[in-house]
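Left out: one protein chain. Kept in place: all the others.
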Amino acid sequence: MRHEILDAPNFGLLALTLQAGEKVVAESGAMVAMGPAVSVETKMRGGLLAAAKRKLLGGESLFQNTFTARESEQLLYLAPPVEGDLRVKELARGEVFFLQSGNYLAHVGEELVLDTQWGGVRSFFGGIGFFMLKVVGPGTLFYGSYGAIHEVPVSAGGYTCDTGHIVGFSDGLEYRVRPFAGFKGLFFSGEGLVCDFEGRGTLYVQTRKAPALAGFLHPFRRVQQRGN
Amino acid sequence: MKFEIQYRPAHSLAIAHLEAGESVRAEASAMVSMTRNLAITTDGPMGGRGGLLGSFKRAVLGGETFFTNTFTAQGTAGHVTLAPTLSGDMQAIELRPGEPLYIQGSSYVAAPDSVELDTRWQGLKGFFSGETLFFLEASGQGPVLVNAFGALETLELDGDVIVDTGHLVAFGAGIEYEVTKASRGWIASYLSGEGLVLRMRGRGRVYLQSRNPKEYGHAVGSQLPPRQG
Partner (left out) sequence: MQYHIEHGPAFAWLRVGLEPEERIVAEAGAMVRQSSALEVETRLNASRKAGVFGIIVAFFVALLRRFLGGETMFVNEFWGPRGGEVVLAPKLSGQIMKKSLDGTRSLFVQRGGYLASSSGIDTRVRFGGLRTLFGGEGLVLLHCTGAGDVFVNSYGGITEVPVNGKFVVDTGHIVAFDGALDFRVRSIGGAKSFLFSGEGLVCEFEGRGTVYVQSRNLKALVGWLAPLLPS
């Protein structure tokens, strides 16, 4: 399998070339285009019960698609739903990476484990709070960001980040989720949560966040007619 | 206090570098990340500091009222990173005393204490669209961080130009403006889809953004599931 990342960092697009028998698992809705000899199978992520639990807590979709090439040199284009960057991370056996659920795009490698972790704090306004995926190798992980990715080396002194702006972080960092001390605007500007980091590692920050966009768009939605 | 802007022009992130004791005042939802040594206070429209007057109207976009947080570095230097809601560029416009800048409400991101902010109710209404404008007057001296939805164009105006206000970020003193028709005839202007259109005249700078938040809002919002009333 070959991969190439196009249009980054503005509209990262993953261009994969699959050989016969190769498989890629991707987030529901990620397919842009594909060659004629690629099959698609839709499954519930991790089985029915695990998927249901995850949907209630984690907010990512219940379903994922497995793309399998029946012939060689099949093109498969995948894209995240929102504008921004796209990165690849090769994980060695046992290597851990924490990724915000909404940033997951696709992965290769049947042994790669994706496990949902909850930040432990509900948002100030009663929302679901903050969720991360704990990704454990071996395997290849593809993820996107909303906006650009700003890398912050965390060391002595620590660092604080709005949870909506977290793409991911390396193993070895301690993290604690809490409400933000200042005023964050009305509900839709964000969950009102920040994450304090300590230890040594790398934090990946995205320069835009989904709840702010949702809040911006909310007044533009059509109003449900009563009695519909 | 110094603004450093990275990832221009589409996904810009502003880093406000603060020496010990220095402050920056940022629009409430703009905080992305920060060092742990900053004190935070919230300023609102009712009392609070720096010239925010009691009566102002909600911004057209998103209906957010105007609140700011002030970040102050304690003990050592620190920084706070800032970003607006929508994708696009940011720029720190240097203010000089006696030369105020008029900024669309949702385009303001942050400024130091040396910049005074005054909300102004413009009372400009589109003839059919019902669209209203909310401007801030920034005066004093120092850098004012503004955002653009999309790319930012600085137009050096000497004469006149017709502008769709959804694309208007800011303009300097010395520019006059009046509401005008977007198309020939009143009905056509309504149908033209332009909303509030201004004729701007004079000598000075007009800052434009290459996307229109209202158009974007309708294009995406109309596709979202409907909401309760």
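By letter and in written order, the chains are A and B; residue numbering begins at 1 in each of them.
Here, a contact is a pair of C-beta atoms (placed from the backbone, for glycine too) under 8 Å apart; a residue touches a chain by one contact, two chains touch by 3 or more.
This one's a predicted model, so the numbers in the text were calculated from it and none came from an experiment.
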{"item": "Displayed partners of the chain not shown (whole complex)", "value": "A, B"}
{"item": "Touching residue (missing chain; options A:A69, A:L99 or A:L213)", "value": "A:L213"}
{"item": "Given B:G88, B:G105, B:G142 or B:G172, the one touching the chain that is not displayed", "value": "B:G88"}
{"item": "For chain A, residues in touch with the removed chain", "value": "6-7, 10-13, 27-36, 38-40, 42, 59, 61-63, 65, 77, 79, 81-83, 102, 187-188, 210-211, 213-214, 217-218, 221-222"}
{"item": "Residues of chain B in contact with the chain not shown", "value": "9-11, 87-88, 150-151, 153, 155, 160-164, 167, 182-185, 188-189, 191-195, 197, 199, 208, 210-212, 215-216, 218-220, 222-225, 227-228"}
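FYI, only the chains that are shown with their structure count from here on.
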{"item": "Rounded Å distance, chain A centre to chain B centre (Cα mean)", "value": "30"}
{"item": "In the complex with chain B, residue positions of chain A that touch it", "value": "9-10, 83-85, 147-148, 150, 152, 157-162, 165, 180-186, 188-190, 196, 203, 205, 207-208, 212-213, 215-224, 226"}
{"item": "Partner chain A, residues of chain B touching it in the complex", "value": "6-7, 10-13, 28-29, 31-37, 40-42, 44, 61-65, 67, 69, 81, 83, 85-87, 213, 217-218, 220-222, 224-229"}
